[in-house]
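Sharing a structure with you now.
Excluded from the complex is one protein chain; the other protein chains are retained at their positions.
What follows is chain A.
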């Protein structure tokens, strides 16, 4: 009796293990079918998990350092505010007739030496506007306004360097930079030649905004770098193949000339209609000469 029961149990166990085995086989088969439908999941016949994919390429990504929006690198100003000649009079006394015959000490008092910083900035802005203005009293044309904003931006950038935590100033500066950029964009569509002359005169770099604004992520950057790596690989292989084919060209042309000459001679000897023209052979010879000259040049230059 006992033996009979144990036999049944054994049989059940065996059938269970076989079923389990079959089930596992089936699931594996399904997984393989699935992976063949989605080729990204298999790599050299090994099932690779689809989530949290890790690349085997050793690409090192370095996150670019954040540059604040008010810095000259971002605003595009190539020149900082220059050292100003402080012996000049303040702007409102520049054309004063009384000062011409005044005492040297008085002259010094009315110069920029003892003036506040705003007076220096004022004079700098006036200089910039004068360098681009359209007529004697021009202050409101677009080029004069852009020049004035440029003066303000450069003066404030210097202040920001000394007071980096001044947030009101930062906002003010960013707003002027953006406004200048907007009007440069407009000026380009209104008058391209004037736009170029203006950015050259004021020494500003103009870059258009990118197609989309997005924050920099590790994943996205690595994707781009991988794409770049693959493109470089393809180009490298293509250029190597090109070089190989070019190296074979002279031998091919020599063979071509020899064959054509032989065929032409044969046709002549047999008295058949001559289909191969002399020009064809000359052309092949010419291209061979050119190729040899080019190769020699390349060798001597390298």
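The rule we apply is simple: a residue touches a chain if its C-beta (ideal position, glycine included) is under 8 Å from a C-beta of that chain, and two chains touch if they have at least 3 such contacts; residues count from 1.
In the analysis below, contacts and distances are computed from a predicted model.
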Undisplayed chain, where the name is taken from the UniProt record, one of "ER membrane protein complex subunit 1", "tRNA-splicing endonuclease subunit Sen34", "DNA repair protein xrcc3" or "28S ribosomal protein S17, mitochondrial": "28S ribosomal protein S17, mitochondrial"
Touching residue (missing chain; options A:92, A:130, A:254 or A:290): A:130
Chain not shown: contacting residue from A:117, A:182 or A:224: A:224
Option touching the unshown chain, where A:123, A:155 or A:199 are the choices: A:199
Chain not shown, touching residues in chain A: 61-65, 78, 130-138, 143, 187-200, 203-211, 213-214, 216, 220-221, 224-225
